[in-house]
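Every protein chain except one is present and positioned as in the full complex.
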């Protein structure tokens, strides 16, 4: 019975570390996004609070906490407040199986990939509840779009992940990372570029990032499903979105970019570096490309990504088995 | 995995039909409308194939799929039923033209699922095959253009079907918990008394509920008349017949485990008694022809129970035979219903008025079908009932047989109503003329001969059914 | 066993059936009528080998044909006739041409279907009387329902819907349990063949329930007293030919069933129930007579009189002595002839007055002497006037009853008296009532003469010289009575208590 | 023990997520001001007074896509156990089976495509 506390302590430490990681990176990403947006638009971005506006995210956080939480008239109060909580609810868990480094994994498990995919699905539910519960037409429209989009993009995402799984025969992220080498041509992205592209595009759709940010399209729906949220309610959605971005990029890194492996000095920094490169690309895309129309969005998915992903999977199966 | 393809000829052929239908349905619009040309011929060939492959035997797919006389018997029956329903559905007044290939695709899929079901000897496989056939059916029911009733029937059928499935799955889990296996061959060796295995017996009762739903046995019958009424005539002909075959074949395989006197057998008997009584009483009050047939099928599900509870090969064989006879009789009735309702409306009893004058062959077929359903000699229904009674007598459930006898008497009234309207009343002029084409007459004659033939010369079929019942797992 | 070179009984059963399908090749009502008449005469001719080859002294089944039908269950195609059924077969076949003749002008709509039903009916009835396999019997038994139903429902009177339904439901309801009983016999006795089942002895508990199941079916058909209500309705609404067949043939099936099944198969139970059956029979005789006395509708009078007459038959059957059985069988034959004749007469008058009410047909003696001659003859026969056929039957039943128990005999007397009363009342009015409605109706024509003369001849022939009939039936009846006497002793009633048995099985259900 | 460590970890992290999300909300609820009255509760429609209810029916096409998702997503689910087994299975047989499964999925896409489900917006008759 003496081992039980050891396991527990390990888990608690992992929990604390992950929570800290999420919080910190959330702040960093907020800053990064605003800065990159600024520079893409040829303006400096936040500059006042702290050096180069470094403390701006903190100030935002304090402001959000200090704002009143109000429920719109006629809203379903329970659903309305469940939504932001629910959107963040699974986030910490998603980090649990991620291999940050050779030994820095929250918990080794043989179905880690499946766990991430399964629990990230809860996000859709949060969007749905938020839109439905807030008794707002923008909200409901955003939610409808969000759900249709998220569920649609989930399938190519899964199929592209499956291509890797078929190739490696494992759903354990650590094993998948170990199966790749340090150099870029040893990465899965090199072996399966199509899967990587599909994964990345689908990930954009999944996280509601531009050019697929239809559910919260500012110019059409004010703020989509979280129109009615202010203060910390909005903050939670915001944080959850960034956390999801990190998860998605981490998974992409582990699956396709060799994870913590690098040409030299293999370790967590490679992992973080690759994740941040992907994140920056995501932000960059957002401020570069115009938003697609909703029918285009779905057509891209059903008429391009899906058949391609299926084809890719078929080829993968063929190649793994017959060569 | 070396599998002899000859084992699966009926299934493979049905699959080929499905594939062709699929090509057609995704093809150009001109292609889509040509279903009626080749499908009847193909399904006739399917009957041949199924008959030819009677006699194959084998156990494949990790012993989950068994080809034996029982399965081949029912596959042949399903092939025949499919052929007739396809013929029946070639002219569909209430179906959008562009959907006809979809319609047949679903029908073919459903029949295919039933064929698979006939061979399943493992609970999960059974579940899958059953659902495969059910889902196609759910979709087909709503395909009656602009019909509110059809939509309602479909939603009722599927929702309650899902509940029944859920119950069956709970039962499945209890069987697993109690008996630790899903293979019938192993299950059959266990003791199925309530004292010995309470959990598994409860589970089996629940699992049977899923089959009862397909069969429309008493507490799971409520969908039956509604669905028949809501669905188009041609669809109802399918729903009323083929799924029953699937349910019966599974029940036969499962019933082989039970001996008379077990709690579960008694449960079957009681449900059978309730089912026939309720079905017949409810049918008395109906005026819609399809509702009458719906309640009558509830009653007939009860009759089949007699064979299942007897616990003898004869009983199981009688149940098989009765199922076959039931399909033949019901198809006959539905053939007439579909031909008379040229505009695809729901027939009331009064719509049958004067049928003997307007379409004597149809009236005759209706009389044959209805009297066969009553169990009047020399039609198939009589022989079926006689076999059931003979097989069931003295195996502990004599009271069930007596109730069945009394029920036969009750049922006469409403079946006679069909004939009475067709033969003794004169038609009013507003009712549109029935379809009196050669095609319609030939079909009616074929089905009548089938029903009469099963009644007059049941020997061979029954002997085969007996051979089927004798080699149970 | 086969006395004749070809299957006589099969040809008798299937010739009318095939001929019925031949009807569809004819056009024109008269062609159909003539064709049917020819068919019925050929059918009569086909029955000639029966007369020629029937062995009078033999109690065994004759003209036996036996083929396997459904091997597995031992269902056979098994035909044969003996002294009990022989007369019934002949009666059935003989009635057919009369029916065709008497509906020559009566039926004007859907003539082809009408004759189809008639021929079909005949085939089924011959089948019922000759079948020696329980299942085959049941097949014919049910098969005859449909044409009869149609005869009433299509060509019947104003209340035809009610009457036909009642007829159909009553009879089929009765036969539902018959099927169960048949199955039970198969399981208990191991075969469906009646002669072989007769050899077997069943336990009393089994006999008890089997008797009840059989008796319900047959009692409804006879019809015995509490189950008789369908009969007046059916008779009144049916067309003449329908009434004739109903009275002459169908009613006999019930009593034939008693003779053929209840007595030999369940002798002990028959004896157990005999007092009850006798009581019901007497109740039926008196009830039928009294009700008939109060009717104004001629057909109803005859219908209720049938209830009474059939009461004599069942009474005779359950007396368990030779006289009673002879009387019963005689009475079956006589009732067929006499009542058939009366119904035909009613049909004749109905075609003229379009009413069956006695008050619309008063005083015809003066204008239609030929008609009244026949009416008088059949009426006398109906209440058993000496010298007519019914007298022979009734007196035999009387003798048997007194032999059995004087009280039973004494109770029958008022029944016979009432019969005379209602028959005379109606005949008097018909013949000498104040003629108020006569409207130049012609007397009976040649066709009517023909079909009335035939039963009239038999009325007198049997009444005056019954010897031949006795010879036909005696051997079989003696064997039957002998069997019953011996076999009923084989099982003792006290050993098993059937009610308790039933209660136990009920308890098993609930458990 | 009924639970494995993995299950426990999942519970733990979910509770952690709950606290992480709930904490700031509760904090906010405590320290934030509470204004009342006026149009503070009015649903936001860019300054206009809301017209009608929000819970209306909307485009049926969204439903259709939800249906499609359900149909495909779970089928893809079956591939996960297969994927783990696949590289270790031997023979062409495994490939044929997987190819069969995938081609049925592909057929489904072809079917929907041909039936015009992917055409937006679509009138369902």
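By written order: A, B, C and D. Residues from 1 in each chain.
Convention: contacts are C-beta pairs under 8 Å (C-beta built on N, C-alpha and C of every residue); 3 or more make two chains touch, one makes a residue touch a chain.
Basically, contacts and distances are computed from a predicted model.
Q: Name the chain not shown, per its UniProt record: "Na(+)/H(+) antiporter subunit A", "NADH-quinone oxidoreductase subunit K", "Glutamate mutase epsilon subunit" or "TusE/DsrC/DsvC family sulfur relay protein"?
A: "NADH-quinone oxidoreductase subunit K"
Q: What are the shown chains that the left-out chain touches?
A: Computed over the complete complex, the missing chain touches B, D.
Q: Which one touches the absent chain: B:131, B:263 or B:463?
A: Per the contact definition at the top, the residue touching the missing chain is B:131.
Q: Among B:16, B:48, B:163 or B:281, which one is in touch with the chain left out?
A: Spelled out, the listed residue whose C-beta touches the missing chain is B:163.
Q: Write down which of B:102, B:229, B:314 or B:351 is the residue touching the left-out chain.
A: Only one listed residue reaches the unshown chain, and that is B:229.
Q: Out of B:44, B:176 or B:406, which touches the unshown chain?
A: Here the residue in touch with the unshown chain is B:176.
Q: Which residues does chain D use to touch the chain missing from this display?
A: 2, 57, 60, 63-64, 66-67, 70-71, 73-75, 77-78, 81, 124
Q: In the full complex, which bits of chain B touch the chain not displayed? Write them out.
A: Listed in rising order, the touching residues are 124, 127-128, 131, 135, 138-139, 142, 146-149, 151-156, 158-159, 162-163, 165-167, 169-170, 172-174, 176-177, 179-182, 225-226, 229-230, 285-286, 288, 291.
Assume only the chains that are shown with their structure count from here on.
Q: Averaging the CA atoms per chain, pick out the one whose centre lands closest to the mean of every protein CA shown.
A: Chain nearest the overall C-alpha centroid, as shown: B.
Q: What whole-number Å value describes the gap between the mean CA coordinates of chain B and chain C?
A: 42
Q: Could you please state the distance in Å, as a whole number, between where the Cα atoms of chain A are centred and where those of chain C are centred?
A: About 92 Å, centre to centre.
Q: Among line, ring, star, complete and other, which one matches the pattern of chain touches?
A: Shape = line; chains linked end to end, path left open.
Q: Over in the complex, which chain B residues touch chain D? Could you list them?
A: Per the stated touch rule, the residues are 1, 22, 25-26, 96.
Q: Where on chain B does chain C make contact in their complex?
A: 266, 270, 314, 356, 367, 371, 374-378, 382-383, 385-387, 389-390, 393-394, 396, 398-399, 401-402, 404-409, 412-413, 416, 420, 423-424, 458-459, 462-463, 466
Q: So in the complex, which bits of chain C are touching chain B?
A: The contact residues of chain C facing chain B are 69-73, 75, 113, 135, 138-140, 142-143, 145-146, 149-150, 153-154, 160-161, 164-165, 168-169, 172-173, 175-177, 179-180, 182-184, 186-188, 505-506, 508-509, 511.
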